[in-house]
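This is the structure I have questions about; it appears just below.
Complex shown without one protein chain; remaining protein chains in place.
And now, chain A:
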Amino acid sequence: MFLLRLLLKNAFRHKLRTGLTLIGLVVAICAFGLLRTIVDAWYAGVEASSSTRLVTRSSISLTFQLPLNYAQRIRAVEGVRAISWANWFGGVYITERNFFPQFAIDPASYLALYPEYLIADAEKLAFFRDRQGAVVGRGLAKKFGWQIGDPIPLRGTIYPGTWTFNLRAIYDGVDAKTDENQMFVHWSFINESLRQSARRRADAVGVYIVGIDEPNNAALISQRIDALFANSLAETLSETEKAFQLSFVSMSEAILVAIQAVSFIIVVIIMAVMANTMTMTARERLAEYATLKALGFPPAFVVGLLYGESLLIAGIGGVLGVAATLPLSAAFARATGTLFPVFQVSPLTMSLQLLAAAIVGIVAAAWPAWRMSRIDIVDGLRHVA
């Protein structure tokens, strides 16, 4: 109690100095957490993806489509449990700024492969029955204030014209990692229209989603599928959904590394700032530490006082920093819209923030503590007045 009181009073002896140091700490810890969360959000799609699903696409490029009749042939491959498909719709809702992913899917088979999208039975049925129907994630519905039954007009980019879908169902993610910012419509509805307007583009599939029985066989099954279409006009590339997602992320790998580097640099900077503060503080108290040593306190006591004070300030800064990260990341998520489907400060990030604060506290005190533990009492006492 006595010591805690002494630490607290020492820490806030110079209110302005400690206050400014704390602000720096809070900003640094907060920025560290936010940047880490951005990186996490980037990878969230990957982590949410299942390893019991393969994605089969054109081996040339994602923009090349595959024939619909591949579905039967893939389904027949040994180890394949289920098959579905999806096309990137790429429509614009009012303005480009409202970007969110839309997929034209084969409803029953697709949703069967994605149990992480939870939909009430009645809504699911209503979606199945309405060929012009749409399902959206809870996040998207909230963002645009959509209610079941609302018409959703999308301006087509890949598929020309204005398309109006009826909102029939809203899905909830089974956990926080599930993307709640997607929209699904009937593939057959789009395809029907293509058959009339652009026959050559009809009956084409962007990607096949392949349900497999055993994740360990993913590589083997992928090979079997791709072998099936080797030397055909539309060769395929199959990989796990995770690998598929990563192929998007890796394009921005360099940016992610930069963001991570910056997050650590911020911590190093605040470390230097705080070390400077603690060194100044210690130097000012030279005579006090000499007095304590004269009274018989061991060097370890002085070291403890400095570390205690440094850790106390860093701890307060760390906790405030974590606390500030939560509302800030929520605001950030709102501001960036659906760019990051999942934007959440993870418990790991919060722990790392506190750990970073603790390391800052320890490093900042290291030099002054070492110096003060070694001061000569007689020299130190001379520093009075």
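Keep in mind that, in the parts below, a residue touches a chain if its C-beta (ideal position, glycine included) is under 8 Å from a C-beta of that chain, and two chains touch if they have at least 3 such contacts; residues count from 1.
To be clear about the criterion, contacts and distances are computed from a predicted model.
Matching "ABC transporter related", "Putative spermidine/putrescine transport system permease protein", "Acyl-CoA dehydrogenase" or "DMSO/TMAO reductase YedYZ molybdopterin-dependent catalytic subunit" against the UniProt entry of the left-out chain gives the name "ABC transporter related". Among the residues A:Phe99, A:Phe128, A:Phe297 or A:Trp367, only A:Phe297 touches the chain that is left out of the figure. Within chain A, the residues in touch with the undisplayed chain are 1-3, 5-6, 9-10, 13, 287-288, 291-298, 377-378, 381, 384-385.
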